[in-house]
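Note that this complex is displayed minus one protein chain, with the remaining chains in position.
Chains here go by letter, A and B, matching the order in which they are written, and residues are numbered from 1 within each.
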Amino acid sequence: MSHLPRIGIVTVSDRASRGEYEDRGGPAIQAWLAEVLACAWEPVPRVIADEQPLIESTLRELCDHERCCLVVTTGGTGPARRDVTPEATIAVCDKVLPGFGELMRQVSLTKVPTAILSRQLAGTRGGSLIINLPGQPKAIGECLEAVFPAVPYCIDLLEGPYLTTREERLKAFRPGQKPPATHR
Amino acid sequence: MSHLPRIGIVTVSDRASRGEYEDRGGPAIQAWLAEVLACAWEPVPRVIADEQPLIESTLRELCDHERCCLVVTTGGTGPARRDVTPEATIAVCDKVLPGFGELMRQVSLTKVPTAILSRQLAGTRGGSLIINLPGQPKAIGECLEAVFPAVPYCIDLLEGPYLTTREERLKAFRPGQKPPATHR
Partner (left out) sequence: MSHLPRIGIVTVSDRASRGEYEDRGGPAIQAWLAEVLACAWEPVPRVIADEQPLIESTLRELCDHERCCLVVTTGGTGPARRDVTPEATIAVCDKVLPGFGELMRQVSLTKVPTAILSRQLAGTRGGSLIINLPGQPKAIGECLEAVFPAVPYCIDLLEGPYLTTREERLKAFRPGQKPPATHR
C-alpha cells in the first residue's frame, strides 16, 4: 500500500454512473486539489448512483480499506427524492461537523438564493474526514475555497498525514501559528 | 379537488386555538403570500394548540390529504416547555433542510439578539415543503423575504406546481436563469 496521503473523490449521480452524462464534478475536485495541495497525494475516484446503501458502502470502503484521510463527495445534496448523499454520510460518520455545511451554504448564498436548499455536511469516520460538496462544478470550487483552510488541521486532529498547501494559493491554518492577517 | 396550488397555513398557539387571543400570525402569512405570489393559489388555514401529536397530524393531513405543496407554520419554535413545533416538523419530514433555519436566524439576528433562541426549520414530506416561521407577525415577513426566493425552485424539485411571484416585489430564483444582480 502506498504511503502517500490518499483522497477519495466520489461522484454521486445516477446519470454519470450509467455513462449517460460525463462526470464533471469528480474531475473538478481533482483539479482543484492538484492546484492547491503542495504535498504529494493520490486520488481514489469513484462514480456511483444515488442509492443510499451504495453511497454508504463506498464511503466505508474509502475510509476503512482504502485508508483515505479525506473523502470528498459531489452531488445528491438537494431536496429531491433521489438526493440521499447527506443521509448516507450521517449514517457512516461518528461525528458530524455542522460548521462545514453552515459555511458552505453561507458562501453559496452570496451567489444564488437557492443555496439554502443544499443539505451538504461534513463529518468524521475514524481517522477520515468526509465532506459533501454540491453537484455543480462551479459551486465545488467556491465551497472548497471556503472550508479547505481548516482541513489539514482537522486531519492532524484525526491523527492522519500532514497535508500541506501551496501557501500563495491557499493558506492552511493550524492553531499556534499566527492567523492570516487577511482572514475574512 | 381544486387544481390550484394549495398552501397550508398553520398557527400553533394554545391561546389562539382556545379563542383567548386573536390569531395574527396566520393572517400575516396569508397577506404576505397574497402580495408576493403572481399565480392563483388557495390557502388552507388551521389554528391549533401547542400539542406535538396534533401538530404532527395536522402537518400530515395538509401534506398527504389536502395536497398542499407548501405548508407554513407560525409559533411554537422557542425554547419553552410548550414550544414543540420543530419537534413535530422533524417527526413528519423525510428530509430536513438546515439552510432555511440558518438563514432565518441570521436575518432575525440583525434585529434582535434573541433570534438565536428560535429553533425554526424546514423540511420535506413527500412532495411538500414545510417551513416553520416565528410567532411574531413582524418576524414572519422578515423570514419569508429571506427564504422565499428559493421556495418555487424547491417545489419544482419536489415535482409540485410551478409557483410564480410578482417579480418587481420578490424575484424567485431558478438555476439556469441568471442570478439577480442585486442578490445580497
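The criterion applied here is as follows: contacts are C-beta pairs under 8 Å (C-beta built on N, C-alpha and C of every residue); 3 or more make two chains touch, one makes a residue touch a chain.
Keep in mind it's a predicted model, so treat the numbers as computed, not measured.
A.B. asks: Tell me which of A:8, A:25, A:113 or A:149 is the one touching the absent chain.
C.D. replies: A:149
A.B. asks: Using the touch definition from the top, which of B:72, B:115 or B:129 touches the missing chain?
C.D. replies: If we include the chain that is not displayed, B:115 is the one touching it.
A.B. asks: Touching the absent chain: which residues on subunit A qualify?
C.D. replies: 95-100, 102-103, 124, 129, 147, 149-150, 153-154, 157-158, 173-175, 179-180, 183-184
A.B. asks: Provide the residue numbers of subunit B that touch the chain removed from this figure.
C.D. replies: Within subunit B, the residues that touch the unshown chain are 78-81, 83, 87, 98, 101-102, 105-106, 109-119, 136.
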